[in-house]
Structure formats: C-alpha cells, structure tokens
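A single protein chain has been omitted; all remaining protein chains appear in their positions.
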Amino acid sequence: MSWPYKDLIAIQDLKADEINTILDMTASFKEISRRDIKKVPALRGKTVVLLFYEPSTRTRLSFELAAKRLSADTTALSASGSSFSKGETIMDAAYNVMAMAPDCIVIRYPYAGIPRKMAELLPCSVINAGDGYHEHPTQALLDMYSMKEHFGRIEGLKVAIVGDIMHSRVARSNVYGLRKLGAQVVLVAPKTLLPPGIETWDVEVSTKLDPVLPEADVVMMLRVQRERLHQQFFSGEREYSFFYGLNRARVEKMKPDAVIMHPGPMNRGVEITHDAADSARSIILDQVENGVAIRMTLLYLSLGGSINVD
Amino acid sequence: MWIRGGLIFDPANNTEVTGDLHIIDGRIAGVYPGGSPEHDGEIIDAAGLWVLPGLIDLHVHLRDPGLEYKEDLSSGGRAAAAGGVTTLACMANTDPVNDNPSVTNYIREKAQRVSPVRILPVGAVTKGQKGKELAEIGLMKEAGIVAISDDGQPIEDSAILRRALEYAATFGLPVISHCQDKNLCASGVMNEGTLSSRLGLPGLPAVSEDVMVSRDVLISLYTGVPIHITHVSTQGGIEIIKQAKAQGVRVTCDVTPHHLLLTEERVRSYDTNAKMYPPLRGEPDRRALIEGLRDSVIDCIATDHAPHARDEKDLDFDLAPFGIIGLQTLLPGIMKIHLEQGIGFMKLLACVTMNPARILGIDGGDLSVGSRADIILVDPRARWCFTEEVIESKSKNSPFIGEEFTGRVVRTLVAGETVFTLR
Partner (left out) sequence: MVDIPHSSKDIEGMLRDLTNTLMNMIEKWDEVVFIGIRSGGLLVAENVVRLLEARIGKHIPLGALDIALYRDDLSRMRFYPEVRSTDIPFSVDDKAIILVDDVLHTGRSVRAAIDHIVDLGRPRRIYLMVLFDRSGREFPIQADFVGKTIDLPAEKIIKLEASEDERSIIDIVISEVKR
C-alpha cells in the first residue's frame, strides 16, 4: 500500500484505516529497538532536521533515536541554541533550513498553525511534534498503539483523560484519534480547564474524577503546568491533587484490568503520586518505548511517500 | 465645472435623481434633475455612473508620526482618495501618541501638505493612552481634533471613562470607545468558541466586548453625554445598543465591512490577514450586524484601516499584530452588502457619509447647495478583482486580496479638485 501523505500535521487529517495502518506497522519497527544492533539501513542518506522551538527532551530524543535507528542523519536545532529567535520569522527560518536540503523537518512550536503552513510551502516532509494547543499527533498515535498493544483493541475501550484539557494538544489529538477508532472518551477537569465548544466534541465530560474511575479502561493523566495556577485556572496544587490527582486510593477504585498512562513529564505529587505512577497498572514506560517505534513508522511512511522515481 | 448625466445620490436630502451637478469654487452650486440646458467650463461626463458625496471614514490608523514604515499621511491619503474616502478621522495611537497639541498640529499641517483628502485627527483620551490621566483634550481641540479615543487601548478604569465623557462634553467633542475587557481577552487571538478550540488558538470571547458595551452605555446614560461605540462585532453588543437607543440613551455605533462580510471561518487556514480586533465572529453575529444595519441600530460603517508591514503579518497567528487595511474596499464592500443582503444603497451610503459627519460634527457627506464639493463617481456595474497591485497603502494586509467585487470608484474630487482617476 502506498502512503498518501508527505506530512503528518494533525490526527484530524487521518482516516480510521490510515491510523490502523500506522498502528499495525509499528510492531515491526518496535522489534528493531530490541535487537543488539538497533539499526536498519532503510533511510540511509536521508537527512532529518529537528526544529524545536519549545523545550522538550523526551519527544526530541525519541524522534532522534527513531531517525538514527533507520540510519537517517539527524541534526537538532533548539530555539535556545540557535539565532532563530532574533528578528527572523519562523518561515524565514524554515526556508533557510530548506535551502540545506533536508528530507524531513520535525517541528515543535509554541503556537498553532506553523507546521501546517510549513507543510504547504516546503517540498520536504514535515512532521508535527506539537504546535501550541493544536495537535501532537505522534503522541496520540503512540498512546493509541500502547492501548492496542495492551488490550488488543481500541474499539469499545473507555478512556478517561484527566487534567488541563484546555491547553493540551495531547488531549485533542487523542480525542480525535480515539473517537475515529471507536473508543469512548471521558474528559475530566474543573470547568476552568475545559475548552470552549467542548459540547461539540462527541465525548463525555465530567468535572469529577471519582465516578469515572470504576468505568474506565484507561486513565490518562495530563501534566499540570504551574503557570496555569498564576492565571487563576485553579487555586493551588494541594486542592488540584485532592480532586484530580491519581493516588493509591483512586487506583484501587479502577477496574481490575485498567491501566494508567501519562504523556510525561510527570509532576509527581501533583497529578499523580509515586505509588500510582510506579504501580503495576502503569504503562507509562511502555508509552516511551512505543514512542520510538511509532516515530520510526511515521518517518518511514512520510519519507517513502515523497520519493519520486522520475 | 459640471458633472453631467450621472445618477446623483444625496442621503442628506434623500434624493436619487439623474441630472447634472454644478460646482463653483469648490462648493456645490446646484443640482439639476433631468439636466441643465446650459454648461460652462470643464465638463465631466458621468453618464452611466453614480455621483455620490465623498465617503467619510471615522476610524482609520495612518501610523504617522512614528510608524511610517506601515503607512504615512501621504500614502494613507492616496489610498483614501482611491477608495473614494474624502474625509477621514485618524486615530491617536501613533508614536508619539496624539495626546497633545504639538502632535495634533504636526498631523494637521503635514496632512494639508501631502494628503489629497481631508484628514482630521482624533486625540487620545488619556496621556500616552495609558488610561490613567486625561490628555490635553481642550488644547488639542484648539489645534483641530474632531473627537477623542483611546482606540487600541480600551479604557479599563470606569471612573476615567466617566470623567473623559464629562470633560469632552465641555469642549463639544465626541468620544469614540473601543469596547474590550482586556482581562477577559488575556492572550486571545481569534473568536472564542468551537473553532478556536479546534485550531488550538486562544480565544477572545464575545462577552469581553458585551460587558464593556454595557458599561459604556450605562455611563453615557448616567452622565447624559453621548458615546460612540466603534467596531461593534457581536450579537450581544448590538442587542445592548438597540435597547439603549430605545430607552433614549445617546449612543451611536459603527461596524466594519469585514465584520459584515466575513466570519471566523476565514481563520481556518491560519491566515494572519484574518486576524483583527475585534476578531471575525461567528455567522449568528454577522447576521445580527446585518440586521442591525437594516433596522438602523448601526449608524456608521467605518474601516478600522490598520496597516501592518508584511514581515509583521508573516509571523505566526498568535504573534502577528491585529488589523487589516480597508480604505480601498469600503465602497466595494458596501456594494456587496447592498447586492447580497438587499439593503437599500441609500441607507448604506448614509452610514459612510451623512451619519459619520453628524457624529463628528463636521461638514460634508451631502450634496446640498453650498456644501463642500467632495464628490465621487462610481461605476456601479464594474466587475473587478481587488489585487495587491491596486493597493495604494504602504501595507498590503487585506483578507480581500483576490476577491471579486461589483462597483468601483472611478473618480474622486475633493473641494472640486480631482484627486483620483481610475486608470
């Protein structure tokens, strides 16, 4: 099957069978990371540039390892380590990078829309590694892969996503993907952290966590960002964790085979306690491992689709 | 001088006649329905054209002094002439702010020298538009301002607004208010709602406008001083103004052509030329504005012409400045509303001539004998495409680039002198 896209910008753009194709291929790529020699020559001679305008260690590392395990050359530019922020517009920067002929640009950007614009204007592949409050498609795909790996299916699962939905691109991408694959989604947050227009999202919404726990197959905790506190979205970490934090008592209310997920990095003691994060139900480290495999799949698909024989 | 054989619209006298118009010494000397038997001097053939009073735009940013890379009094004046705008009021948010008579004088004097159209400065309400201390409103009036406004920097402190209204009334100046609760807006960049959540862009809720419209109306009612609400964009705002007018509050308001023609859907592609304050709203809001025009809740249509350089608009949607240019799309925009919504052209014409003249307390906007001969000729059937090439402004930030329009300004006269002719 040929992959029809050179870019991956948003889960909103993908059809259910395309998401399934990605998930199905990922097992093959995951096996490579378990070998002694974790490298295949598939993308030999390809250059992948990682443009990170927002601090990120895990996503960047994950993309970098994924590219390297497929034998692509990688260079990472982060906003702090480059001159990009000095008066140069992001599109200037993009054209400059393009002039150096990369095959793929992986971009993390603090504001929505730029990856889409780059994908439209640049001939190379563009993969969105998170843009503002818009989307983080590779995270959602690795989350869905992890669920499918654990449960053998996505359809019919009930997934609770808990925390700052309003400012979360991870939550948005997961909602779009999970709904396409037939999972039920419950979003749990105080009203201040629920986005406007959520009633049109085709999900359940709850301002209380406790009633949701006994029904959910997956409990995905989102990171609480401390700056939201100063913007008056909630009154303090103590109160937040009392109502929305996942702790041992709440873990015990979960279904026997339910799992705990977190896109990281965790604020231990705020949205999740040690004993919840490290419990046997946690598949948080599987998510990290699967992140590399998902990104290998996406690099392979995106770069393969763009190559022209003639 | 004679303008012969055009269809002459005069909103002040509510007349629409085919005939000749006679100009002597920059003033209208006579209107001859059916044509005059004799003519002398220069004759302009207006057969098949509409003859209108020059348009008056009470909300324009010309960026001069201080930000001349975006626009200046000369380029802005040329854009106005090309758009058929013969009088405009320019906002005070220049650098330095027009909050003292020196800046007012600079604008007046330079405009007289370089601008083909009449440019009337608007003074700041507060020093530096900081919302703390009243500016030298009386002295600026002496220097020639026609209104006061902190447009762009809405006045947060209700006590300051109250004092400003009372103080402005002392000098007979209208107050133009930009209604926005800045705290409710925070870092918003587009209309708040389902679409903003989808696009991942922070929202500007309609309620942030509505609460300030209510406040302004109530303070106007309490002080008994009129207030003009500029660029109303919400259904709620229109409702409040409608009720206030019904109760006798002396409130007037304007809307922009872009809020009448476009909705937030234009933001889908993250086009920064669809980023303005107030933001493009939803279709129900747009419908409410059109109904507001129809039942005369809305007094004026003003452009909020806000030039920004290409490199500023080339930023991400979150970071790009708010605003679009509008002088050259005012008349075609009104024609589009006329044709698509079936609102009478005379009514729309009053919104850009007689009504703003009345609110600003200036002459112009009519074709009565003895009035200024600020006149435009419009080809009502011309179908044309608005392109970057026709833009006279220094900045090209318009969402209407590539848009097809019917109706085009072919000639503009200011005080009887031709300042623009369509090539």
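Note that the chains take the letters A and B in the order they are written out, and that residue 1 is the start of every chain.
Criterion: a residue touches a chain if its C-beta (ideal position, glycine included) is under 8 Å from a C-beta of that chain, and two chains touch if they have at least 3 such contacts.
Keep in mind that this is a model prediction, so the values were computed, not measured.
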Exercise for review: Would you list the chains present here that the left-out chain is in contact with?
Suggested key: A
Revision key, fill the gap. Given A:Lys15, A:Arg35, A:Arg58 or A:Arg248, the residue that touches the chain left out of view is A:Arg35
Practice item. Could you tell which one of A:Trp3, A:Phe63, A:Tyr111 or A:Tyr244 touches the chain left off the display? Key: A:Trp3
Revision key, fill the gap. Missing-chain contact, candidates A:Ile11, A:Leu70 or A:Ile107, resolves to A:Leu70
Check your understanding: From the list A:Pro110, A:Pro196 or A:Gly304, which touches the chain that is not on show?
Key -> A:Gly304
Point to revise | Contacts of chain A with the absent chain, listed as residue ranges | key: 1-3, 25, 27-29, 31-32, 35-37, 39-45, 70, 300-301, 303-305, 307-309
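Methods note: only the chains that are shown with their structure count from here on.
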**Study point:** chain A and chain B, separation of their C-alpha mean positions in angstrom
**Key:** 46
Exercise for review: Going by the contact rule at the top, pick out the chain A residues touching chain B in the complex.
Suggested key: 12, 89-91, 109-114, 116-117, 131-135, 169, 172, 195-198, 200, 231
Point to revise | Partner chain A, residues of chain B touching it in the complex | key: 186, 192-203, 205, 270, 311, 314-319
